[in-house]
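For this view, one protein chain was removed and the others were kept in their places.
Right after this comes chain A.
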Amino acid sequence: MDVPAPVLRMSGIGKQFPGVRALDGVDLRLLPGEVHALMGENGAGKSTLIKVLTGVHPADSGTIELAGRTVSFAGPLEAQQAGISTVYQEVNLCANLSVAENIFIGREPRRRGRIDWKRMRARAAELLERLELDVDVSAPLSSYSLALQQMVAIARAIDVEARVLILDEPTSSLDAGEVRQLFRVMRRLKEEGIAILFVSHFLDQIYEISDRMTILRNGRLVGEYLTRELSQVALVAKMIGQELAELERLHGEARTFDRPLVEARELGRTGAVEPFSLTIHEGEVVGLAGLLGSGRTEIARLLFGADHATSGEVAVGGAPAALRTPRAAMARRIAFCSENRKRDGLIPDLTVRENIVLALQATRGWTRPVPRDQQDELVGRYVKALKISPANPDHLVRDLSGGNQQKVLLARWLILEPRLLILDEPTRGIDVGAKAEIQRLVAELSDGGMAVLFISAELEEVLRLSHRVGVLRDRRLVADLPNDDTLTTDTLMETIASGGRA
């Protein structure tokens, strides 16, 4: 099979940031009509490479050739005009404007100085039809799902004669059906000869959609491979630079749990989750499985007092507890790592140190600061234990990669030594290495007697870690299954699908 000439070729790209060599001699080539996956752990240099390509950062060394001509972009706008469009993880559109307006914002078709609404709608409809999407272009964008909004962003990106389309983690907030929809669109674009650069942490998706991949590690090129010639295990090994440690059998010998820590009885919140009963024992990991929006997060928020329950009661350690605020839950040593670490977790302007000691400081009130040497001790210990990088505690948290931000959030709660740790999607959007570390940590903590409520969209992960799995469907807890040898991802999926009646 002969290889067509690459539409884009980056060679010997180097980029130095203060104190970090972000990229060192990286090559990347994109062939027309191919989906090319860019792989690597957090901090491997994927984002930097994309930013260099789109002109956000100038490269220190190396060249970029687009269709055989050497180019250098002063910014994403120039890159886009040259045919390199980017769609980011978070949808950067205006939800209150219509679909058509979003597609043409800033470059509306005009007639005699005024916006030609009719032509705009017609062209938008045409464009979406090309992606085989059935959308009312005059409806506000907010009336469509996140997945469709993402497609609209793609439609906007490819309208400008795109030759290269960069999709930076487009699937991290989509559910399975939405991912399928996105992949259909991607295949469609592939057929049109567009080169797609795809970044995702979901290995299954990479194997489903990509033809070829480039792997980075620590800012260096590991190599370029054909996807069908590289096994998943080999890929992971190349990404983390070592054979993947044994992930199975995370827990020690089987144990019995007889000391209930948190008991929820008919706890519920109107419009969020139907009344449910759930008991979490000391040292037990209880997994929650269910689709996006099935009420997983809502249960976590009720148990942490982030939302008020409208019915039912909770007992902690046998005594009834009114969990009306996060503080009340924290006083009973319940901790909650929220799913959306940007919105509900970290304070981006504060340093790693300040973010880590924040919850401890909050419990002490402002009149009793955590002494500096205690801060240093705690922060130093957890930065080391969780391998937070960069290891400088005075770094601003917003400059850290997603996985490291997640670890900072985790550290904030671990220093409180909670009895129940609620983890809502702690491994979403982070790389394989960090994921394995966090999973191992959860197992260790529970072996040490801490109870964990573990929420994840990845059933396999839930199964691997949990002693017991609660299954949610349509905002109801439909099953509470012990995790014995008979429980598999298939039975979990069946339970989710059938609502536990089978």
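In this text, a contact is a pair of C-beta atoms (placed from the backbone, for glycine too) under 8 Å apart; a residue touches a chain by one contact, two chains touch by 3 or more; residues count from 1.
As a convention for this text, contacts and distances are computed from a predicted model.
Enquirer: The hidden chain: which UniProt name fits, "Glutamyl-tRNA(Gln) amidotransferase subunit A", "Simple sugar transport system permease protein", "Xanthine dehydrogenase family protein subunit M" or "FecR family protein"?
Expert: Looking only at the record, the undisplayed chain corresponds to "Simple sugar transport system permease protein".
Enquirer: Which residue, A:A5, A:L77 or A:A322, contacts the hidden chain when the whole complex is considered?
Expert: Looking across A:A5, A:L77 or A:A322, the contact with the absent chain belongs to A:L77.
Enquirer: Of A:N92, A:S142, A:S231 or A:T270, which sits in contact with the chain we cannot see?
Expert: Spelled out, the listed residue whose C-beta touches the missing chain is A:N92.
Enquirer: Hey, which of A:Q181, A:T227 or A:S338 is the one touching the hidden chain?
Expert: With A:Q181, A:T227 or A:S338 as choices, the missing chain is touched by A:S338.
Enquirer: Would you indicate which residue among A:K118, A:H308, A:R364 or A:K384 is in contact with the undisplayed chain?
Expert: Checking each option in A:K118, A:H308, A:R364 or A:K384, the one touching the absent chain turns out to be A:R364.
Enquirer: I'm checking contacts with the chain that's been left out. Which of A:R21, A:H57 or A:R265 qualifies?
Expert: Going through A:R21, A:H57 or A:R265 one by one, A:H57 is the residue touching the chain not shown.
Enquirer: Using the touch rule from the top, list residues of chain A that touch the missing partner.
Expert: Given the touch definition above, chain A has residues 54-58, 74-77, 80, 85-88, 92, 105-106, 153, 156-157, 304, 306, 326-327, 330, 336, 338, 343-350, 354, 358-359, 361-370, 412 touching the missing chain.
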